[in-house]
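Okay, so here's the structure we're looking at.
Every protein chain but one is kept in place in this view of the complex.
Then we have chain A:
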Amino acid sequence: MTGTAWMTVARREIITKLTDKTFLLSTFGLVAILAGVLGVQAFMANRATEYAVVTSSSAAHQMAELVKTGAEAEDDKLTVTLSEATDDTAAQTKVRDGDAVAWLHQGDDGWVLTGKDDVPGDLLTAATTVIRDETLTVNAAAANTSVEDLQRGSEVSTTLLDADADRAGVAKAVGFALAMLFYLASFTFGLALANSVVEEKASRIVEIITTKISVRELLAGKVMGNLALAFAQMALFVGVGLVGLSFTEYDRFLPMISGAVGWFVAFFVVGFGLLACLWAVAGALATRTEDVQSTSTPLTMLTVAVFFAAMLADGVIKVVLSFVPPFSAILMPMRVLEGSAPWWQALVALAILLVTAGLIVRGAARLYQRSLLQTQGRLSLRQAWSTPE
């Protein structure tokens, strides 16, 4: 039994949580919000537009054909449909009635797009480019030269000194999202873990449980159960996020984000495990649910500090903190995402985090064991550490 006792405990933690309406509502509420935000983005990015253009002369119709071809080649979300009116008045009527968005015709000084109260910007841009190129070609032929000759030397191109700015922006946004996830998980699961520990302590069921299994097995089961839940919840959020992102115009960043998400997952598991043990200790130090708030204050502050470090740290501080647990749990994956940390640095930081987590687990087990059966008020860390069993 000894080997699987922690699994029985972990299973109970998971089932208790999965049958808790508040937990389910908050999880699916967040998924719905996330899907909603990404859905709006995707909708905006994929919205197809169709412009009906009317002409009233064969020359205009030919030009409109060119505009259609050019516009649709430039932007695959754009469709231009053409129609011919018998005369100018009929064409105007079509525009006025809303059957066409614009009437393409020749004016005294070039071409005119007549709209009802507005000519759509992207249609105007497409038409301007096509018509200018076409006219240039015709004029160049008339002047016995070519468009290329006319345009030679007029090219304006750009080079960027800070070519990664775009990537840095995305890294910042994704890093923020991941830091937020870690923060949420630490708080929601951590606090719930502390409360469930104190619940067992306050109801004294812990006395029955610890005559059946060891305190370490109980701690391991509770931490692993919550870790599995936190991991599943995070995977759900990240999965919805990545799938959603693939439908938006940011989909080109997906390969880069996915790689960093792998690191984030590894750091999340170890980092959360470390914090979860500390939350369990915070619960064990308390005797009543009311005490948890004060015994967990240092931990609350640490979690907030990790979050703000992830948001604000920069330069050398960021590099240093990306190796210091528990800050490394967020900052190192963020640096990988930015492309400022090579893989070996991530490995080193992960190793440091693992070793620290291992030490913390052992210390936490000692504190947990010694404070779990003390039911006389709140314990200080020092008391818990030195108290005899």
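The working rule: a residue touches a chain if its C-beta (ideal position, glycine included) is under 8 Å from a C-beta of that chain, and two chains touch if they have at least 3 such contacts; residues count from 1.
Keep this in mind: contacts and distances are computed from a predicted model.
When the listed names "sulfate adenylyltransferase", "ABC transporter ATP-binding protein", "sn-glycerol-3-phosphate transport system permease protein UgpE" or "Isoquinoline 1-oxidoreductase subunit alpha" are checked against UniProt, the chain not shown comes out as "ABC transporter ATP-binding protein". Which of A:149, A:207, A:249 or A:290 touches the hidden chain is settled by the complete complex: it is A:207. When the full complex is taken into account, the listed residue touching the unshown chain is A:199, out of A:72, A:134, A:199 or A:251. Taking the whole complex into account, chain A touches the unshown chain at residues 1, 5, 8-9, 12, 16, 199-200, 203-214, 373, 388-389.
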